[in-house]
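All protein chains but one are shown at their positions in the complex.
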Amino acid sequence: MAEGTLEVRIWRGGDEGAFGAYAVPARENQTVLDVVTEVQRRFEPSLAYRFSCRVGVCGSCAMTINGTPRWTCRTHVKRVAPEGRLTIEPLRNMKRVKDLACDMDGFLGKWASVGTFEGTATRADPPAAIDPASPARREVDAAIQCINCAVCHAACDVVAWDPHYLGPAALNRAWTLYNDARVADRRAVLDGALQPGGCHTCHSHGACTEHCPVGLSPTASIAGLKRAGLVSLLKGGRS
Amino acid sequence: MSEARLFLLQRLTALVMAPLVLVHLVLIVVAVQGGLTAGEILGRTQGSVFWGLFYGIFVLVAAIHAPIGLRNVLREWTGIGRRPIDWLMVAFGVLLLVLGWRAVVAVVGGGA
Amino acid sequence: MRRGAGWWAAMGHRLSGLALAAFLPLHFLMLGRALGGAEALDSSLKIAELPLVKVAEFGLVIALAVHLAFGLRVLAIELLPWPARDGLRLRLVYLGLAATVLVGIAFAVSVV
Partner (left out) sequence: MRIEESRCDILILGSGGAGLFAALHAAKADPALDIVIAVKGLLGKSGCTRMVQGGYNVALAAEDSIERHFMDTIVGGKWLPRQDLAWRLCVGAVERVRELENEIGCFFDRNPDGSLHQKAFAGQSFDRTAHKGDLTGIEIINRLMEQVRSRAVRRLEEHRAIELIPAADGSGLAGVLLIDIRMGEYRFVRAKAVLLATGAGPTMYLYHTPSGDKTCDGLAMALRLGLALRDMEMVQFHPTGLLGGPHTRMTGTVLEEGLRGAGGHILNGGKERFLAGYDPAGERATRDVVSRGIYAEMRAGRTTPMGGVYISMGHLGAEKVAGMFPGMVKRCADCGFDLAGGLVEVVPTAHYMMGGVEFEIDASTAVPGLFAAGEDCGGVHGANRLGGNGVANSTVYGGIAGDSMAAFVGREGVWRDPDNSVIEAGIARAERPFGQAPGDLAGLRDRLAQVMWDDVGVIRDALGIERGLAGIADCRAALLAQGVVDGDRRFNLTWHDWLNLESLLDLSEVVGRAALARDDSRGAHFRADFPETGVLETSAYTRIRRDGDELRLDTAPVAFDIVEPGQSLIEGAAGAPPAEAAIGSAA
C-alpha cells in the first residue's frame, strides 16, 4: 500500500457540517494523525484538530476513525484502513468545537469531580511506606496509567444516553483513589462514586475496555466500585 | 432509596431468580411437549405447597427486579423525569405483585 | 459507532428484559383466569395455539433464556473479582449465546 492514494473523508464544521473528501498519498509509515496533518498542510489550511505529544501520552488526538474511537498518533493507517479508505470524525459524546476538535471540558470536569487526592501527610513527611505487592496497590497499578484521552467516554453508549453519567474514565480514577491507602477519606471517594450517575449507571457494556488504547479496564474498575459499594452496604454502612 | 440499595436489591433478586427461571424453563420445554392443556398445568400445581412457594417467591422477586431494571431503561431511553419514573416504577411493581399473586392463587390454590 | 460483543450482549439483555417486563403482566392475567376454572384457562391456552401467538411464545422463551444467560454474565463481571484482568470476559458472551441457542432448539423441538 506504500504507493497509491488514500480516500479520506474528514468532518468539517461543528454540530452542523459536512464531510470533505481528500486524496492523500499513502505512505509506508503513516499514522492517522499524519493523514490529518497532511490534509491541513496541503488542502485545508484552516482544518482544526488537536495533538500534542504524538506518542500516545497526552491523550489529546483521539478521533473517530471509520466509526471507531481511537488515538490517532499511534494508529497506523494500514491497520485501520487496509482498503485505503478513511472516514475521520470528532469523538462522540462531547461538544464539538470545530472540525475534529471537541471540547473536552465536560469530560475532564467529570474526571476531576470524582475526587481529588487528599492525604494526611505533608511535604514535611517522608513518602508513606506502601507494600508494592499489597492487593490495593496492585489495583491502583492496574488502573492508574490513564491518559484521559476520552476514547472510552466516546465509546460508551451509556454516556450518550445519560448526561449525568460520570463515565468510565472518571470512575476508573475514583477506583484508584479508593484503593490508595494514603487517601484520608476513602469512604467519601466511594460515596461519590455511588451517587446517581455513578458506578451503578454502568451496564458493563465493556466498550470502554475494548477501546482503551493503553489497555486499561474501566469495566473492571467500575465493577470494583460496585462490589465495594455492596460490601459497605452489607456491613451496615451508609448509602 | 439509594442507588447502592437498589443495585443490591436488583442483583439479589437476579441471583434468586436464576435457578427459578432455570427450573421454569425446563418445565416449559418438558410440559409443552405435544401441546399444553389447563388440566396439565393445574394438575401439577394445584394444592402443592412447593409450587405455591416457588411461584410466590418468583413473583415477589420479579416484582422487585423488573421495575428497578425498567427504571434505568426509562432514564436512559426516554425524556421522562427521574421523579415520575420512580413513581411509575413503584406502581409497576405493585401491579406485578398484585397480578402475580392473584395468578399464583389461581393456579395453586382453590380448584380441586 | 461500531459495537463490540459486550454491547450486543447488553442490548440482548436489555431488550429481552423489556420484553419480559411487558409480557409478565399479560402472563399473570392469563394464568389468573384459572380462577374461573380450567375451562377458562383452556380457552386462553387455545389462543396460544394460534401461529402468531406461537411465534411470540417462542420469542418469550428465548427472551427468558437470553436474559438469564446475559444476566449471569453481568453478575459475573460485577460480583466476581477480576484477579487475572481477563479482558472483558467475552467468553461469557459466547457462552450465553450458546446456552440460549440450546434452549431455543430444545423448545422448538418440544413444540413440534
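In this document, chain identifiers A, B and C correspond to the written order of the chains, with residue numbering beginning at 1 in each.
The criterion applied here is as follows: a residue touches a chain if its C-beta (ideal position, glycine included) is under 8 Å from a C-beta of that chain, and two chains touch if they have at least 3 such contacts.
It should be emphasised that the depicted structure is a prediction, and the values quoted were computed from it without experimental measurement.
Engineer: Among the chains you can see, which ones touch the chain that has been omitted?
Structural biologist: A
Engineer: Which candidate, A:18, A:124 or A:234, sits in contact with the chain we can't see?
Structural biologist: From the options A:18, A:124 or A:234, the contact with the absent chain belongs to A:124.
Engineer: Tell me which residue among A:101, A:151, A:171 or A:225 touches the hidden chain in the full complex.
Structural biologist: Final answer for the missing-chain contact: A:101.
Engineer: At which residues does subunit A meet the chain that is not included here?
Structural biologist: 27-31, 33-34, 37-38, 40-41, 45-60, 73-76, 78, 97-99, 101, 104-105, 108-109, 111-112, 116-119, 121-133, 137, 140, 144-148, 176-177, 180, 182-183
Keep in mind that, in the parts below, only the chains that are shown with their structure count from here on.
Engineer: If you average the Cα atoms of subunit A and of subunit B to get two centres, how far apart are those centres in Å?
Structural biologist: Going by mean C-alpha positions, subunit A sits 39 Å from subunit B.
Engineer: In angstrom, rounded to a whole number, how far apart do the mean CA points of subunit B and subunit C lie?
Structural biologist: Result: the chain centres lie 13 Å from each other.
Engineer: Centroid of subunit A to centroid of subunit C, CA atoms only: how many Å?
Structural biologist: The computed centroid separation for subunit A versus subunit C comes out at 34 Å.
Engineer: Name the residues of subunit B that each touch 2 or more other chains.
Structural biologist: Within subunit B, the residues that touch at least two other chains are 11.
Engineer: Quick check on subunit C: which residues sit in contact with 2+ other chains?
Structural biologist: Within subunit C, the residues that touch at least two other chains are 14, 78-79.
Engineer: Please name which positions on subunit C make contact with subunit A in the complex.
Structural biologist: 1-7, 10, 14, 73-74, 77-79, 81-82, 85, 87-88, 90
Engineer: Which bits of subunit A are touching subunit B when the two form their complex?
Structural biologist: For this pair, the touching residues of subunit A are 158, 161-162, 194-196, 198, 200-201, 203, 226, 229-230, 232-234, 239.
Engineer: Spell out the residues on subunit B that touch subunit A in their complex, using ranges where they run on.
Structural biologist: Residues 2-8, 11, 72, 75-77, 82 of subunit B touch subunit A in their complex.
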